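Note that this complex is displayed minus one protein chain, with the remaining chains in position.
Every chain is named by a letter (A and B) in the order it is written, and numbering of its residues begins at 1.
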Amino acid sequence: MEAGCHSEGTRSAVGTALPRIALIGSPNAGKTSIFNALTGMHAKTGNYPGVTVSRYIGNTRIGDQRYVIEDLPGTYSLEPISPDEQVMVDVLHGRLDGEQSPDALLVTVDATTLRRSLRLVAQVLRLGLPTCVVVTFTDELTGRQGHLDVEAFEQALGVPVLRVIGNRGQGIDRLRDRIAQWRTWNLPALPPPAEPAETDAWAESVLTFAAYRAPGRHRVTQRVDAVLLHPIWGSVVFFAVMMLFFQTVFTVAAPLQDYVETFFGWLSGLVAEHIGNRWVAGLLGEALLGGIGAVLVFVPQIVMLFLLIALLEGVGYMSRAAFLMDRVMARAGLEGRAFVALLSSFACAIPGIMATRTLPSAKDRLATMMAAPLMTCSARLPVYVLLIGLLVDPQARVGPFGVQGLVMFGMYLLGAVSAMVAAWVFKKIGDRRGALMPFYMEMPPYRLPSVRSVLVAMGHSAKSFLRKCTTIIAVTTVALWLLLNLPLHSDAELRAHGVDPGDSAAVATYVTDHSYAAAVGHFVAPVFEPLGFDWRINVGVLSAQSARETFVATLGQVAAADDPEQPTQALRSMTHTDGPHAGQALFTAPTVAALLVFFAFAMQCMATIGVMRRETGGWKWPMIAFGYLTGLAWVMAYLARTVVALLGG
Amino acid sequence: MSLLADLPRGHRATVVRVADDAHPATARRLEDLGFTSGVEVEVVRRAPLRDPVIYRVKDYELCLRRAQAQCVLIQEAA
Partner (left out) sequence: MLIPIHPQPVPDRPDQLRWITPGGIVPFRGVAATVPDPLGALLRDGTLDEVRVETAAVVTTLGPGRTWSGEGTRVRSALHAALADPAGWQPADVAEKPDDAPLREAAEALLDGAVGEFARSHGGHIELVDVHDGTVTVRLGGACRGCPASRLTLRHRLEEQLRRRHPDLVTVTDVTAPPRPVDHGVAGP
């Protein structure tokens, strides 16, 4: 033992690269909390090449030596049955491009499910790499009247065994000491057998030797499940939990979002006040600060959603929700776990897309990601409110329900149904290649997650969102601002066109009307003409490309409304300025319906595209999503316009 | 010998083996999840819409859809 630290220095000189330690384990075995305890918040997330599987790599320092720790995706077996499982096996065998096998392995096993887990341990030990077995949840094992003699277990396995309770940090220091000695870890005298019956016999023998007594049933879990998975009460609680989920997101996050918005409004106000040049002030205040603000405004909601997801996941309710919803999701060719992702997308597609990580099948992940942007996210809400206000008389009622509310409900329904259909289609396309993944899902006992693990999970998500999406959103916002505000107009030019340079609203209207964006709006007019959009709506739609909610403000600006946040009146009186319909009202029922439907389908969210690129590790899928959704939006909008026109006519 | 999918709730049985006509990948995974010959399995709970079903095998609970549960041959305890 004493030799450990002295020999370290000379040994590390052998190879210049840092020792790589990989963590393997089944889902729910406490692997991630051990990874977090080892690496803290310094983990990097990326993607394995070619598949949509996130890769977590962190660093840890033990003594003078730094180690690279890689958290491999949770798995029940090293016999791959899908391309993403294959990648993990390739990592272990050093078959990934430019990478060698890890130097050593830590395999985490849940002491309460040891009988099942030993099969994975057998497969890992057969790899022949230095391996240390980390036994977790020994406290729960004892609490449920189980028993394990860790020392005898170590003797039977022939490799180092350590007891660690990850979420409480117990045993982490000993684990670090062990990792430092990875070069001296024992290898088994003979690797465990590969033949299934022999593996079972081996596992049974090892467990007997280690005096293993399986835990009794988890009483709390049995009682809670009797209610939560009850055919009637279970469904009632499920809907209550989901309601609470959204209530919390909206009630807690909304005011925070307002603060963020107000803060950035105040900042750009300061910029406008103190920078003389109108154009520079605009670029800095509106474009740059506005862009960063547009990103940050999502953060409270995303953090809230991830907090709740991490909590429900940590407690064990997510697998119950997935269990209850599996049959419904099966209709779309998906599985229960995809429900959580689609549900989150009701608030915002970003956490929804990030939540697809829990899906074991890559095809399911892609199908869910392609569907997520169709769910009615909160950014669509102000647009819907504005357009429905234009479309439907607030007094109109059908029975006890206001028509406005019904239309709003219809829009949510449209989003959910089309998301399911989209998922189904993408799943069908994906399933043409390769075999179907069998469905299975562990039901872990209810556990109280540590505050730390929940916060770490939440922090990771928020951080990766900010780091990867800020650039793309800021760039698009600046680009759009430039399109909307260039070319420059001198005061003389403004006066020549009868615009008072002192009247900022008039100047803004003039600048927008003569901007490159307007030119683009005119240019694409033939495309959107069948939908009844004129170039000004086109400008609004274009500006909404970075984030949907800007549509309201842009239209307000274009319509020169007194209050750009409430442009209903101004819009109602707008007419076509040119073309064959000149003089006719612009926002007719068919056009508004077309706009509504267009917003329901179109992929107008750069943040979503950014997250999709991050999660899939390339531009292919975000481009496919953008393409199909934009095309679909046009077709559906055209259909909506035609139908409404027929009904109205 | 019968199929795991047909075992009523609350009943126990012993796994005989994974059916030969199951996809090899599915069969292998079911074995890795604990459905190996001689192991006791119990039906814990069915979802409100009858599918999927939670089974208890090798000291833990796992849910399978009918399609997978049909791949497991069992011998019900007398």
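Just so we're on the same page, a residue touches a chain if its C-beta (ideal position, glycine included) is under 8 Å from a C-beta of that chain, and two chains touch if they have at least 3 such contacts.
Everything numeric here is computed off the predicted structure, so don't read it as measured data.
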Chains in view that touch the one left out, judged over the entire complex: A
Touch criterion as defined above, residue of A:P27, A:P83, A:P193 or A:G618 at the omitted chain: A:P193
Contact residue for the chain not shown (choose from A:I69, A:A180, A:V206 or A:V249): A:V206
From A:E99, A:E151, A:D258 or A:D393, residue that would touch the chain that is not displayed: A:E151
On chain A, residues whose C-beta touches the chain left out of the figure: 149, 151-152, 155-156, 158, 188-195, 197-198, 200-206, 208-209, 211
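The working rule: only the chains that are shown with their structure count from here on.
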Whole-Å gap between the CA centroids of chain A and chain B: 33
Parts of chain A lying in touch with chain B, wherever the complex brings them together: 76-77, 79, 81, 112-116, 119-120, 196-197, 200, 214-215, 225, 229, 231-232, 234-235, 319, 323-324, 326-328, 330, 336, 435-436, 438-443
Of chain B, residues touching chain A in the complex: 23, 25-26, 28-34, 36-38, 45, 47-52, 54, 57-65, 67-68
